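The structure under discussion is supplied below as structure tokens; questions concerning it will follow.
What you see is the complex with one protein chain gone and the rest in place.
The block that comes next holds chain A.
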């Protein structure tokens, strides 16, 4: 399943060469017929995050201060960790900014 993952608000600093946009191919986890956000988070943690994973994940979800958007919609409106992903979905992880 092809997904586009985007990282912003400083989260990109945790990835190889601070790359913001990643086109990836993710398979559903064993025993599941569809990929879920929960599965995607652990996939991202083991395949994309290069340093300080605690700046991305906390207790199986994203750490406080990170917004997750599935196709430009807050994941809280799509089922959160249980949200099911479709081919060509765009998932954005963005850390909230508070500078000015």
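Please note the rule applied: a residue touches a chain if its C-beta (ideal position, glycine included) is under 8 Å from a C-beta of that chain, and two chains touch if they have at least 3 such contacts; residues count from 1.
We adopt the following convention: contacts and distances are computed from a predicted model.
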The complex's invisible chain, by UniProt name, from "Rab5 GDP/GTP exchange factor", "Adenylyltransferase and sulfurtransferase MOCS3", "Queuine tRNA-ribosyltransferase catalytic subunit 1" or "Prenyltransferase alpha-alpha toroid domain-containing protein": "Adenylyltransferase and sulfurtransferase MOCS3"
Contact residue for the chain not shown (choose from A:9, A:28 or A:53): A:9
Interface with the undisplayed chain - residues on chain A: 8-10, 20, 51-52, 54-55, 63-67, 69, 72-74, 76-77, 92, 94-100
